[in-house]
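Here's a structure for you.
So, chain A:
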Amino acid sequence: MDNEKLKDFILKQIPAADFEENAQYLLAIVPASHIHSISLELKNNPETRFDYLFCLTGVDYPDHMQVIYHLKSTELNHYTVIKARIDSREKPEIDTVCDIWHTAEFHEREVYDLFGIVFRNHPDLRRIFLDEEWVGYPLRKDYKDPYNMIEY
Partner candidate 1 sequence: MKEIEEQEIQELESQEYFINMGPQHPSTHGVLRLVLSLDGEIIRKVEPHLGYIHRSIEKMCEHDSYQQIIHLTDRMDYLSCHMLNEAVCLGVENGLEVEIPERVKVIRTIISELTRLSSHQLWWGVMGMDLGAITTFLYGFRDREMITDIFEETCGARLTMSYNIPGGLMFDIHPNFQKRTKDFIVHFKKKLPEYDKLLSDNVIFRERTRGIGVLSKEDAISYGVTGPSGRGSGFSCDVRKHNPYSAYPKVEFREILREEGDCFARYKCRIDEMWESLNIIDQLIDNIPEGDYKVQTRTVIKLPKGEFYQKVETARGEFGVYIISDGMKSPYRLKFRSPGFSNLSALDKMSRGCKIADLVAIMSTLDLVIPDIDR
Partner candidate 2 sequence: MKFLYDFGYLTGSIHEWLSARMDPPVVTLVETIIVAVCFMILFAVLGLVLVYAERKISAFFQQRLGPMRVGKWGTAQTIADVIKLLFKEPLVNKDADKFLFNLAPYIIMISAFLAIAALPFAKGLHALDFDIGIFYVSAVSSLGVIGILLAGWSSSNKYSLIGAMRSGAQIISYELSVGLSLLTIIVLTGSLQLSTIVESQADGWWIFKGHLPAVIAFLIFMIASTAETNRGPFDLAEAESELTAGFHTEYSGMKFAFFFLAEFANMFIVAAIGATVFLGGWMPFYIGGFTGFNAVMDFIPPIFWFLGKVAFMIFMMMWFRWTFPRLRIDQLLTLEWKYLLPINLVNIVVMAFIGLMGWHF
């Protein structure tokens, strides 16, 4: 499937999806509430078959947060990037996809640990790198650690 078809496919699933142009992969921005349904569809639809989630990460923007899913289909050999936009920075929540791709289990724990994004229905959502007692989410842009961080 080429990028145009994929774009149509995603638009059919989520009419509210936004697309970023001129990127390396097809880049779709979808609302956070749709992520589980679109992921399931992308994984199971015989036309897309995105069975390999090779990167999952979060980004903190001043007014919203994103969880970014890099997908590849190992059979059909095409790529796409789904960005789930979470509007709340105070209480960010999104559905887990680790029932669809097992690798998401660790990656989502990492994103939870460093960004504070809560993944609903995640089987074991704990901090992965930092202590359970750690205060704050270090990869957020407003994170302050006067002891360990040197301000430039």
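The set was built so that all candidates are chains of the complex that A comes from, given by their letters.
In this text, contacts are C-beta pairs under 8 Å (C-beta built on N, C-alpha and C of every residue); 3 or more make two chains touch, one makes a residue touch a chain; residues count from 1.
Please read all numbers here as calculations on a predicted model, not as lab measurements.
By the touch criterion defined above, chain A in this complex contacts candidate 1 out of 1 or 2. Chain A makes touch with candidate 1 in their complex at residues 22-25, 27, 51-55, 57, 59-60, 68, 70, 74, 77, 81, 101-103, 105-107, 110, 114, 127-131, 138-139, 152.
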